[in-house]
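Here the complex is missing one protein chain, while the rest keep their positions.
Chain nomenclature is as follows: A, B and C, assigned in order of appearance, with residue numbering initiated at 1 for each chain independently.
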Amino acid sequence: MTFIDLLIGVGLVFIVVAILVSQDLFRAVVLFVTFGVLLTLAWVRLQAPDLALAEAAIGAGLTGVLLLDAIGFLRKRKAARKDRDNKAIRAKPEQGAANE
Amino acid sequence: MNTQLRLTLASVAGVALFALLTLAIWYHPTSTVDLPQLVANSLAETGTEHPITAVLLNFRSYDTLLEVAVLLVAVVITLALAQQDSNEALSSLEQPARDSLVIALTRRLVPLVVLVGVYVLWAGSYQPGGAFQAGALIAAAGVLLRLAGWPIHQRANLLLRVGLTLGLVVFIMIASIALVSGQPFLTYPERWAGELIFAIETVLTLSIALTLLSLFLFSPEALSSQSRKPSKEKAQ
Amino acid sequence: MTTELFTTELFATELFTTELWFALIGALIIGISTIGFFGATHILKRIMAFNLMGSGVFLIMVGLAQHDRGVDPVPQALVLTGIVVAVSATALALIIFRRYIASGGQSKLPEHRS
Partner (left out) sequence: MTTLTLIPALLLIPLVFAILSLLVTRPWRNAFALLGIALQAVAALSLSWVIFTEGASSTALGNWAVPLGILLVADGLTVTLLTLTAFIAVICALYAFFYLRAYPREERYFWPLFWFLLAALNGIWLADDLFNLYVGLELLGLAAVGMVALQATQQSLAAALRYLLAALFGSLMYLLGVALLYGSYGTLAMGQLSDLMVGDLTTQIALLLMTLGLLIKTACFPFHYWLPPAHGGALAPVSALLSALVVKSSFYILARIWLDLGTLAVPIGLPEVLGLLGTCAILYGAWRAYTASEIKMLVAWSTVAQLGYLLLLFPLALNTTEAAAHLAWQGTLMHLLAHGFAKGAMFLAVGTLVLAARSTQLSDLAGISRKLPMALFAYGLAAVSLMGLPPSGGFSAKWLLIQSALHSGQWVWIIVISVGSLLSAAYLFRVFSVSFVEGKQRELQPTHPMLDVTALTLALIAIALGFFGMIPLSLMELGTPLPESPLPTGGQP
């Protein structure tokens, strides 16, 4: 084990903690992609270039894009809801109450 | 369950899991079976020089077959959940304004990404690379196009379905050749192993790229009338 | 000099390898993300925690196997399969989540809404 392994390992753990305590979803997803990039380095250190390639393309890239897209979806949704509420101020608050 | 209790239980579970895993890793016994050696010994008969491709598409090709089925299930469910209000979804897919810089950028970038994808596929038979990474890269090119506002969304028409299933179809057909000649399922005919593996990988790349792209394209949209801002924050 | 700082072995013993180190990091990642998976209520957060946990499992799978036997293509191939399965599951979860929101649901499951 070398110093660079130490850095990568500590970095990975640090990012995981940062993702999970982050209140801002967008920030969490950016950190998630960073985690993927760092994990790519870890795979290189573990002599697994295939996994490094797959992690960069699929783990960080594609999953990151899907997550970002989902956040964009949530934001649009929230904006639309606010829009609708503003239009009908005196209408009853419609929240799509889930009954379970 | 209140928040306090849930967090406490979650912490206990996490710490216990970490402790158990550390013990298990620290005290793990040394194995007697040397699988890497066995892989190296049989590599010459697999039709590929890259050991990981040999494991994925020859020794353990059955796992890969099921894995392709997993991908297909995900995309089937995506179509099932997207299609139900495809009319609404399609009408809401008003294209964000494309500026000339983005157009120019994607024009240059996308063919490059696709080219790298094809290289990764081809390289997979003797060095790191293969169908899954190549498929992901080509799908990424599609995602780039979509994010830049190119109108590549389409309906789940027959052509798309054929493309999605083609990988599994060809895989199953090649896997079944052996049954005709009385060999176990998934045995490749001698001498043709390399070519057949490459054929499987090529169609798999196409299907995987389409599948991953579909998972992105057919995600349910934020419906209803709303202010549709060009999603700039997504493009970074 | 700086490159030497990065590449010299930190421990004199050969028992503590890079592989073992990353396996232990994997264990730590799994522990932390388990807390996140059950502690968080936002579904996107839980999906991310699942992905991080998966990465931890993959690190253990490759690290532990290669600790004794050197480079082993079999766990690497298994992890490659695992990564593809994980991205399928993540995409599926996100799609059901989005459809759930579109049908009037919220970003937390009903039992987590206080």
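Operating definition for what follows: a residue touches a chain if its C-beta (ideal position, glycine included) is under 8 Å from a C-beta of that chain, and two chains touch if they have at least 3 such contacts.
Small disclaimer: the values here were computed from a predicted structure and weren't measured.
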item	value
Chain not shown, touching residues in subunit C	23, 30, 37, 43, 46-47, 50, 53-54, 57, 60-61, 64-65, 67-69, 74-75, 78, 81-82, 85, 88-89, 92-93, 96-97, 99-100, 103-105, 109-110
Where the unshown chain meets subunit B, residue by residue	20-21, 23-25, 27-35, 38-39, 42, 58-63, 66-67, 69-70, 72-74, 76-77, 79-81, 84, 158, 161-162, 164-165, 168-169, 172, 176, 178-179, 182-188
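In this section, only the chains that are shown with their structure count from here on.
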item	value
Graph class of chain-chain contacts, one of line, ring, star, complete, other	complete
Comparison of A-C and A-B (more C-beta pairs in contact)	A-C
Euclidean distance of C-alpha centroids - subunit B vs subunit C, Å	18
Rounded Å distance between subunit A and subunit B, as computed from the means of their C-alpha atoms	19
Inter-centroid spacing, subunit C versus subunit A (mean Cα positions, whole Å)	13
Residues of subunit A engaged with two or more neighbouring chains	50, 54, 58, 62, 66, 69-70, 73, 77
Multi-partner residues of subunit C (each touching 2 or more other chains)	20, 28, 32-33, 35-36, 39, 71, 76, 80, 83-84, 87, 91, 94, 98, 102, 111
Contacting residues of subunit C [partner subunit B, same complex]	20, 23-24, 26-28, 30-39, 60, 64, 68-74, 76-78, 80-81, 83-85, 87-89, 91-92, 94-96, 98-99, 102, 111, 114
Of subunit B, residues touching subunit A in the complex	52, 120, 128-130, 132-133, 136-137, 139-140, 143, 147, 212, 215-216, 219-222, 224-229, 231, 233-234
Of subunit A, residues touching subunit B in the complex	26, 49-50, 52-54, 57-58, 61-62, 65-66, 68-70, 72-73, 76-77, 79-80, 83-84
